[in-house]
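A protein chain is absent from this complex, but the other protein chains hold their places.
Should a chain be cited, it is by its letter among A and B, assigned in written order, with residues numbered from 1 in that chain.
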Amino acid sequence: MNKKEGIIRNILNSILPIFLAFVIGGVVIACIGENPMETYWILLKKSFLSSTGFMNTLHYASPLILTGLAIAVTFKADLYNMGVEGQMLFGGFFAGIAGAYITGMNPFLHKFICFAAGVLCGMAFALIPALLKAKCRVNEMVVTLMLNYAMAKALEFLSTGVFRDLGSGYVATPIIKESAMFSRFGRSRLTMFFVIAVIVLIIMYVVMKKSKLGYEITAIGKNSEFAEATGMNVAKKTIVLMLLSGALAGLAGAGYMMSEQFKYTLNFSGTPGLGWDGMLIALLGGHSPGGILIAAIFYAALKTGSDNINMYTNVPKEIVALIQGLIILFLAVKFISERMDLKGRRLHNGTDQ
Amino acid sequence: MELINNILYDTIYHSTPIILCVTGGMFAYKANVLNIALEGMMLNGAFISTLVMFFTGNLPLAVFLAILTTLVYGLVFSFMGITCKGNVIVVGLAINLIVPAIAGFVMKMMETANINLKNVNITKYKINIPLIKDIPIIGSILSGHPPITYLAFIGIAIFAVLMYKTRFGIYVRVVGENEDSARSIGIKTGFYKYAAVLIGAFCCALAGVNLSVERLGLYTNDMTAGRGFIAIAAIYCGQGEPVLSSLYAILFGVARSLAVNLSIYAGPAAGLFDIIPYIIMVAVLAAVSIVKHKNVKVRGFKC
């Protein structure tokens, strides 16, 4: 199998699901009596074809790059950290608390502390399923799925109680101090957070493609027994990867807090949540950093565009969530399988030993 | 006394949807298909039944359509995950995202944030069994529940028989345990996996109806609150054995019932009680796993 063929196959495998999802989305739009082409055009125009729109797209892509990476490092190692959403919320929440309750701080230092709070919280929350998996062999997927709900409830409790901003008309924590806020570039919403996300992405690129850890992630994902036998200590690596994933998720939450939300509300991460978006992005990007960047920008465009759909047409913006779900659904299947041309030979090796 | 009665009643009340998901989901578990779409399927059952009730007020039709549409999701899941050999975890999550997206979309079109069946009197669904209802303790366990609750508990026995005494049950287990051997004697493995997933979809639809129409007369997009995942945890703990898994489901019911009933006395910390059931399930999962693996000396996770 040559490399070029592989790349083309990967690209086709990503584009086909998107295409199918948009076709089905189009049918739904048509069913409610709207024009799908017009809707999609608005989506595209507002998020890509104006400079402010494009910068906004990049802005929304920032946390998505990070949650996408958070998912990718675990999924690639065949580890299902479904708790990225919860880890992101936890990180975001305490970054917000650090931002709001620490006063009179140097802006640079303040932001750093907020990030640190976010990262630590994300890691702490990821540590629970990681330890359960490594020490007691508990399925990490089931645990993380349940803990997401526990986390959402816990943060709801904190934001309605101890940390409630009494001046606000709805449930929210106090707005973070100016020293913790990222300032915007020009008229767009873009901030330094995007640059940070890209730097992290580059670091993760090196980690995943060039480093020992990246090699081990691949080996564990492809054949964990082999990984164990060749000295990778899968249990220990599981903890490392979950912590890394939690850190990335926490970073995403903290950055989103400081560049966009400025306070924790019950709808902090939107529907369906930045963590779940991250899953789409990781799958779409084939768990590779380059792919994740493109996928994050693509998906952020959908999100920015979706606000405009609401404004200019009668199509509810929930259509974007539907399209997202459909893309994930179709991404689960490899339409063009790499086994196709190899199958015959493999089968032979397998049966005649 | 009142408190104890409430706790017992609520235990049954909160166990019902989980038991339905567990009994439905364990066939897929035994057939070695990890169905994490239980959550979405249950939500779909809740949504469609409430929607149909809202527009027609016809309960049988609502239940029928809820089951039908959930079966469609079951088919989608099976087709993508089994026929096309997609990653079932991803397929399951996709369904978990698509269902609330569709519901959100429809509710936006209806210009409402939730569907409230104001015209439906839910107390009329409750079956009060004469005589028994007046016996203390037993009365609150056995009487005053909606029909699906009774179905759920009867279902445990029915599904246990189906799993262990019939050819269908044997085949499902064979397919899950050794697919090669199943295929070598001509069992259509795909069929049994489909069937297992569809049984799950059917039960989840009922769980959804129970959760929304029967109990509250209300639909909101977050009403399943991870119950599908809790059911998966219960199935894991009980290793797909019908009775054992259902017991773990009831354990969740107990935890939830205690949390609800005791939070009244907790004052401002009441909000924290919501977390307890999830934490308990995680702890139980860990405990079961430790016991199960206590003799495992092989390192690594593949054994």
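Here is the rule we go by: contacts are C-beta pairs under 8 Å (C-beta built on N, C-alpha and C of every residue); 3 or more make two chains touch, one makes a residue touch a chain.
Operating definition for what follows: contacts and distances are computed from a predicted model.
Engineer: Of the options "Carbohydrate ABC transporter membrane protein 1 (CUT1 family)", "Simple sugar transport system ATP-binding protein", "Glycoside hydrolase family 3 C-terminal domain-containing protein" or "Acyl-CoA dehydrogenase family protein", which is the UniProt protein name for the chain that has been left out of view?
Structural biologist: Cross-referencing UniProt, the chain left out corresponds to "Simple sugar transport system ATP-binding protein".
Engineer: Give me the visible chains that the unshown chain touches, in label order.
Structural biologist: Per the contact definition above, the missing chain touches A, B.
Engineer: Can you tell me which of B:60, B:130 or B:186 touches the chain that was removed from the display?
Structural biologist: Of the listed residues, the one touching the omitted chain is B:186.
Engineer: Specify the residue from the set A:10, A:223 or A:271 that touches the hidden chain.
Structural biologist: Residue touching the chain left out of view: A:223.
Engineer: Over the whole complex, note the residues of chain A touching the chain we left out.
Structural biologist: Listed in rising order, the touching residues are 1-3, 206, 210-213, 215-216, 218-219, 222-223, 225-233, 341-342, 344-349, 351-353.
Engineer: For review purposes, identify every residue of chain B that touches the missing chain, sorted by number.
Structural biologist: Residues of chain B in contact with the hidden chain: 162, 165-168, 170, 173-174, 177-178, 180-181, 184-187, 293, 295-300, 303.
In this section, only the chains that are shown with their structure count from here on.
Engineer: Go ahead and note the Å separation of the Cα centroids belonging to chain A and chain B.
Structural biologist: 28
Engineer: Taking the touch rule as given, give the residues of chain A at its contact with chain B in the complex, in rising order.
Structural biologist: 28, 32, 80, 82, 128, 132-133, 136-139, 141-143, 145-150, 153-154, 156-157, 160-161, 224-225, 227-228, 234-235, 271-272, 276, 279, 283, 316-319, 321-322, 324-326, 328-334
Engineer: Can you tell me which positions in chain B touch chain A when the two form their complex?
Structural biologist: So the residues of chain B touching chain A come out as 36, 76, 80-81, 84-91, 93-95, 97-98, 100-102, 104-105, 108-109, 221, 225-226, 229-230, 232-233, 236, 268, 271-272, 274-275, 278-279, 281-282, 285-286, 289-290, 293, 296, 299-302.
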